[in-house]
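Note that this complex is displayed minus one protein chain, with the remaining chains in position.
The block that comes next holds chain A.
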Amino acid sequence: MKRIVGKENVQTSNAAKISYSFDATAGFQHSPDVIISPENAEQIQAIVKVCHENKIPIVPRGSGTNLAAGTTPNEGGVVLLFNHLDKILELDEENLTITVQPGVITQEVIEYVENKDLFYPPDPSSKKISTIGGNVNENSGGLRGLKYGVTKDYVLGVKAVLSNGEILHTGGKLAKDVAGYDLTNLLVGSEGTLAIITEITLKLLPKPTYKKTILTMFDSLELAGDAVSQIISKKIIPTTLEFMDQGTVRVVEEFNKIGLPTDCEAILLIEQDGSEETVREEMKAISNICSQVGATEIHEAEDEYQAEQLRTARRDALSALARLRPTTILEDATVPRSKIAEMVREINRISDKYDVMIQTFGHAGDGNLHPTCLTDLRNEKEMERVEHALDEIFQASIDLGGTITGEHGVGEMKAPYLEWKVGKTGIDLMKNIKQAIDPHNILNPGKIFAKSTKKRVVVNNG
C-alpha cells in the first residue's frame, strides 16, 4: 500500500485506527487495520486490486457523519479516505451540471454554485461536514427534500472503481439516457457496497429568486401533523416543512439561544421559495391553514439571517439532544405524508409503553421522522427496553405503509430489519446483485445484509 500511495498516505498507528473506528452512530465501533488516502482513481484501482486478490475489506469513508453505522470498519481492513480527492472539477453552465471529486464538502458545492446563481438542493443537516461522495453513497436527504427531492434526483453520472479494479462510467451530462439498466441509480445509495465512486456529475437548477420562512407553534403534536397533511392536500409543496417536538426545541434553544418557544408542544419550520408573487401567495395560504388547524402563534423570519438561524437550529437537533443522556440512538422511520400524525402518536405510545425517553423531530413534509432515543449504553436493562421500543417503531412504520429508513441508510445498524421492509424476495435479489458485482464481498462488508434477520414484533395494541 505504501508503494501505491506513498508512506505519508498510509496510517496504522493506534491513535489513527481508533480515530477511524466509528461514525456518528452510537454503539458501533471497530478499528480498521490501515487507513489509506489515495490521490487519484488509478491509485484506488491499484489498492482495490490488492484487496481483491487478498480478500481484504475496503470501507470507503467521507467525513464519517453516517447515522446507521455505514462507515464503521466492522470487519477491519482498509478505511479508504477521499481527503485528497476534494476538487471541484468542472462547472458546466451550458448543461447546468457540476462535476466533482467525492471528497468535496457538500456545503462547498452549494456555495460554489449559488455564487453563479445556480442551485444544488440536497442539504443534509451535516452539509458543512459531509462529503458529496458520502451523500451519493447514502442517497442523503435534507431539509429541502419535500420540494426538490434527495441526492439521487441530482446524480447524472459517476465514475467508479469496481471490486475487480476495473473502471466503470455511468450516465453523463444528459437530461435523458435509457441506455440499458440505470447503473447510476443502482450505485447511488448503495452505501459503498458495490463500487468505489471516484467522480460525480450532478444536475443543477437555477437558483430561486425569493424565499420566505415561518415558524409556527402548536399545542399538540397531532395538530402539527394535521397542519402538514392539510398543507399538502391543498396542493402546496413547500421547500421545507420541518417538525420539532417540545423536548427537541428545549435542547436546541439551550444551545442556540435564539428565542425559540420552549413552552409549546410542537413547532413547524416552513419555507417556500420561487418567484416572489407565488411565494407570498402560498405562504399566506400556509399561514391560514396553520391558524385554522389551531396554531397558537405564527412568526415570520425578518431576514435571511434569522431564517438561517432557524434552519441551523433545526440542523443541530440531533446533536443537541445528546445533551440529555449519555447515548443518543436515532431512528429514521418514514411513513406516507398523510400518516404523519398517526406515526407521531405511535411513537409516543411506544415511548410510554417501554418507559424510554424518545424525542422526535424530522422532515414532517416527507413523512420522515427522527424519533431519537436518549439512553445509556451502560445500563443493560434500559437498553433492552430501548431495543424493544425501536423494534416496535420499525414495525409501526411498516404497518402504516412506511419504511425502516428514509434517508440514513441501512448500514450495519438496520441490516437486521431490512427483510421486514423488502421481504425475502427483495433481500435475495439484492444479495444476487451484490454477489454479481462484488463476488468476494470486499466492498464495505457487513453492511445492508445482516447475518440474520430480527424476529418481527407482534404489535398488540389491545
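The rule we apply is simple: a contact is a pair of C-beta atoms (placed from the backbone, for glycine too) under 8 Å apart; a residue touches a chain by one contact, two chains touch by 3 or more; residues count from 1.
Just so we're on the same page, contacts and distances are computed from a predicted model.
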item	value
"Glycolate oxidase iron-sulfur subunit", "Acyl-CoA dehydrogenase", "histidine kinase" or "DNA-binding response regulator" - which is the UniProt name of the missing chain	"Glycolate oxidase iron-sulfur subunit"
Contact partner of the left-out chain, one of A:Ser19, A:Asn164 or A:Gln306	A:Ser19
Touch list for chain A against the chain that is not drawn	11, 13-24, 26, 63-65, 81, 83, 86, 105, 126, 128-129, 252, 254-255, 316-320, 322-323, 326-328
